[in-house]
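All protein chains but one are shown at their positions in the complex.
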Amino acid sequence: MNDPETIRALQPSVVASTQARERVGRRRRDHRSRADRAFGRSLSGYLFLLPVFAVYVPFVLLPLVHTAFLSLYQWNGLTPGTWAGFANYRALWSDPQLASAFVHSAVLVVFYAVLPIALALFLVSVMSRARIRGAGPYRTLLFLPQIVPTVVVAIAWRWIFAPDGPLNQLLQAIGLGGLARAWLGDFTFALPAVGVIGTWALYGLCMVLFIAGLQKIPQSLYDAAQMDGAGPFAEFLAVTLPGLRGELVVAGTLTIAAAVSSFDLVYVATNGGPGDATTVPSLLVYRLAFSDGRVGGAAAVGTTIAALVFAITMVIRHFGRSPAERDAFA
Amino acid sequence: MTSSRPDRAVTHALLLLFSFIAVLPIVAIVLTALNGSHTAVGGIELPQPLSLHALSRAWDTANFSSTLVSSAIIAIGTTILTVTISVLAGYAFAILRFPGRNLLFALVLVGLVVPREAMIIPLYYDVNSYASFLSGTYAIVVLAETGILVAFGVFWMRAFFAAVPRSLIDAATLDGANPFTVLRRVLLKPAWPAVLTLIVLIFLWSWNEFLLPLVLLAGSPEHQTAPVSLALFTGRTTRDVPGLAAGSLIVAAPVLLLYVVFQRQFIRGVMSGAVKG
Partner (left out) sequence: MKAIYLDSVTKRYANGVLAVDGVELAVEPGEFIVLVGPSGCGKTTLLRMLAGLESVSEGSIRLGEKDITHEHPRRRDIAMVFQDYALYPQMTVAENLRFALKLRKVPKATIDERVDHVARVLGLERLLDRRPGLLSGGQRQRVALGRAIVREPAAFLMDEPLSNLDAKLRVAMRAELARLHARLNVTTVYVTHDQVEAMTLGDRVVVMSEGRVQQVGPPGDIYSRPANVFVAAFMGSPPMNLVSATVEDGVAVLGPLRIPLGGHAAGASVVDVGIRPGALRLAAASEAGAFGVEVDVVEDLGDERLLGFRLMVPRARSADAVASDSMAQGDDRLIADEAGTPLVAKVPTGAPIAVGDVVQLALAGEVHVFDPATGDALGVLAPADRAVVGEKTS
């Protein structure tokens, strides 16, 4: 094996194998440090998430799933429940009391979402043509309804709507005394009255959102619209509305979600009354589960509320895609 | 601008009108609370005589002092827990890399749209059945509120951390810092304004929380929070308007005070958090 031919033949492989050995060594070392890094990263990443999921899973996700599960049963909360399939869901439109609750929600959507957004858009369209500086103090005041506990809001408005409250006094003072009534106790007007409270509570939020959004729209777009010959309405459609796209999505999502699950306010203001005139789904959940012993039914309503809110959010996000997002899928 | 544009005065007038209406009911409550008479107060009148009588009455009758303490305990507990969890998770989602990061984040975001009505039922029944040591305690309320509020908290802190220049983190990593040290030493100080905003928001939302304490503390009224107690108090005394108003003022006072001090944080927090979502 020591003849020159063999040695020469072996040499490249010796060199190669030495190099290979070095490479492997390096790779093993790299591998260790890279693995260390990746390993360390992965592990610590999950560690940081442990607390959040330790709370989120048992107290939000699992209950959500469990609610859906419960909705398939008839259960009174005490004795074992019985399988009911989709009966609870069918009851949602066959039982007039349940069905009307969702109709009431739809009405509230107009008051909680459509009106506040419309008001805010009106304000902003005026502001876009006559900009002011220093909207700060107004912002603070406009935002106040969002800060005050809903109980207090309900109490305040119960007093305003009271038979001898300021609203009726005002009506009498301007000669419309015939319109005075116990608003929150009136079968026809209780729901709109609750709606008005919602409008009051939410329009400030929408305004603050839109005012901030307006400031992000470059003035040059308005100048260009002026030069192009746009009147106030065309300017609103071509510049303001598209410019507020993001804020509209947020406002829509927040307000509609508030309308669909408006427990606090209704509970304190009217507790669903008079009769069922202001009963909303969220109130139904409470009543069915904790007073009427119809937990399965309550769960069905609850799941439906969640599904509705989720669906509406998805729809709003779809229609509220920015031009960039639309282009990405073009 | 050319003369056909509305005056700036019109903008101010509109803003003034809307602000006034937004504030009016609250102002009315405050004035009524300071009204001396026992009877139902009709219109909005200046308190005559101006007195704190209604306030002290409400305080004694409804035992508000202990409800305020309950609310405070729960709110503080929720705030500490939520903010801590959110900072850790937000940091992980924004900076660290690990498989399934996007999926897990999306899962947390679902919490932003989950209505309380959809989870309250099992929460109540399961706690009573399987963890009865928790039922009616502050702990269960804190845990439930935290569960719901971390969705926003994580979203908020992640948005903040994602905006931190990568170079800052890289520099620290090269210096040998592990992820936790990077968070603690490097990022906590610049994160403070965002954390402060979060603290303020979580406290507000926890204080105002209604359905969760209503259900979870139904069996132990001695632990009940102030807003819920007020609602129950309302059911019993519909005629004593100044008393109700006084109670309202007491319940709202802490968050109103917080708002006065931290207005900018509140508004900025809700707005920028919302728009980024």
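Each chain gets a letter, A and B, in the order it is written, and its residues are counted from 1.
To be clear about the criterion, a residue touches a chain if its C-beta (ideal position, glycine included) is under 8 Å from a C-beta of that chain, and two chains touch if they have at least 3 such contacts.
No experiment lies behind these values; they were computed from the predicted model shown.
Contact with the undisplayed chain is limited, among A:Ala68, A:Ala87, A:Ala180 or A:Ala238, to A:Ala238. Per the touch definition above, the residue from A:Leu62, A:Ala130, A:Leu170 or A:Leu221 contacting the chain not shown is A:Leu221.
Mapped onto subunit A, the interface with the missing chain covers residues 218, 220-221, 223-224, 226-230, 234, 238-239, 242, 245, 323-324, 326-327.
As a working rule, only the chains that are shown with their structure count from here on.
Per-chain CA centroids place subunit A at a distance of 16 Å from subunit B.
Residues 40-42, 44-46, 48-49, 51-53, 55-56, 58-64, 66-67, 70, 77, 119, 123, 126-127, 129-132, 135, 137-160, 162, 164-166, 169, 200, 203-205, 207-209, 212-213, 246-247, 250, 253-254, 257, 260-261, 263-264, 267-268, 281-282, 285-286, 289-290, 295, 298-299, 301-303, 305-306, 309-310, 313 of subunit A are the ones touching subunit B in the complex. The residues of subunit B lying in touch with subunit A in their complex are 1, 5-8, 10-12, 14-16, 18-23, 25-26, 28-29, 32, 40-44, 81, 84-86, 88-89, 91-93, 96-99, 101, 104, 107-108, 110-111, 113-126, 143-144, 146-148, 150-151, 154, 178-180, 204, 207-208, 210-211, 214-215, 218, 227-228, 230-231, 234, 241, 244-245, 247-248, 251-252, 255-256, 259, 263, 266-267, 270-271, 274-275, 277.
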